[in-house]
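For reference, the structure discussed in these notes is given below.
For this depiction, one protein chain was excluded, whereas all remaining protein chains were kept in their positions.
For subunit A:
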Amino acid sequence: MTGTFVGMPTFPSAARTALADTQLRHNLAHATGVIRGKRAAVVGEVENWEDLRLAGAAVKDRALRSLDSRLVELEESLTARGAVVHWARDADEANRIVVEVARAHAVDEVVKVKSMVTQEIGLNEALEAEGIAAWETDLAELIVQLGGDLPSHILVPAIHRNRAEIREIFRRRMGEVGRPAPDDLTDEPAVLAGAAREHLREKFLRAKLAVSGANFAVADSGTLVVVESEGNGRMCLTLPDVLVSIVGIEKVVPTWAELDPLIRLLPRSSTGERMNPYTSTWTGITPGDGPQEVHVVLLDNGRTRALADETGRQALRCIRCSACLNVCPVYERTGGHAYGSVYPGPIGAILNPLLKGTGDPQTDSLPYASSLCGACFEACPVRIDIPEVLVHLRAKVVDGHRDDRVPKPEALAFRGAAWAFADPGRLGRAERLSSVAGRVLRRRGKASLGRLPGPGGAWTDARDLPVPPAESFRDWWKRTDGGERE
């Protein structure tokens, strides 16, 4: 696994590789099972969980409906409190802003709070290209970074690794980039966390510049919010002199009061906790306390494209809790890398095509990376109807190929089906052909079909297929007068 998602294969072939990795399958099934159990328990404690979901969805919808004016309001309140606001259309613009701030302070390293948006724009790689080291300080992100690996989960980026693998990564790599792991490092979680703590402390105390994202951005007060479990985020947000926060424009919440349902939904849905251990909020600059220079980069990077999609825009409600990943049977078996993006699982399957647009084979494979079982919608704390958006995006993918000069076999098959389903007579004749085949096979003593050649092999390589019946229901009904003359 290389450290970039660029050039990833389509979902089915990436999934095939992942499915063959038995250690990965075991790690994922165990980890998602544990989180599912914890989440179910704490969600069950809330009497009005469904009302809370509705309230959370309503807050985000309200913000999205008036996003233009809310963003201007956010910019004004941030500026009034001493922050410098930047607008970034895409990843390149956002990365350039961070590089410029780093150059202005002549720093060659930054500490980072775990942030999906900086992964999305490839900030670490962009900084590295400019000779600036970006140190991840979240434990799981640190494991991924040291392992030269890619994150595979929104909340637990190293979910695909077990503790024996983590010990190995720490022993091998920590010394190369800072304080080495102790010689007596075991694979006990507390010992591993202790080694990470010592390794990171050196970086926290030295860093002049920190980079964060934000879970929420409150428009009326100009407050950014980060919730976390380890305290590394608060170290980054308070110790360095300069702070750059990159915020996707969909993170806006209209008022401080409206944070309420979201901040209650998030920890229960994500870590399975009643409350997250650390909630840090900062509003511009506070003289003598914390960073004295604060930059906020408001990032689009496809969000206005997603907002323009009437069915798809609900995906922008996402608060990155990852509940949908943890309940998804597809994610549980393939892991996050198969999705070829920093946003894996059901939300990634809709968010990526919405942000990037359809038309690329890898992105176009994502809306099909679901059995449409609906577990994601049931788990989503802000009620994103992921199956609805998946089907909508599948239609976009299909429509993108309607003018192809050579139609795909699948398109021809569905055109054929549409023709047959337009008329019961046509369907009946097709069924009679299948019944003839069924009769012949049954006479040869076959109850099910073995491996079929061609496209049928996708089914029969690992599953039997019953031999068609000798008579369709339709024909039985006619022959027996609805069962009266059986």
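Points to keep in mind about this one:
Keep this in mind: contacts are C-beta pairs under 8 Å (C-beta built on N, C-alpha and C of every residue); 3 or more make two chains touch, one makes a residue touch a chain; residues count from 1.
One rule holds in what follows: contacts and distances are computed from a predicted model.
The listed options are "L-lactate dehydrogenase complex protein LldE", "Ferredoxin", "ABC transporter permease" or "SpoVR family protein", and the UniProt record of the chain not shown names that protein "L-lactate dehydrogenase complex protein LldE". Shown as candidates are A:Leu239, A:Val398 or A:Leu441; the residue that touches the absent chain is A:Val398.
From the options A:Leu19, A:Met275 or A:Leu441, the residue with contact to the chain not on display is A:Leu19.
Touch with the hidden chain on the side of subunit A covers residues 11-12, 15-16, 19, 25, 329-330, 333-334, 367-375, 377-378, 391, 393-399, 410-411, 414-415, 417-424, 427, 430-431, 434, 448, 455, 458-459, 461-466, 468-469, 471-474, 476-477, 482-483.
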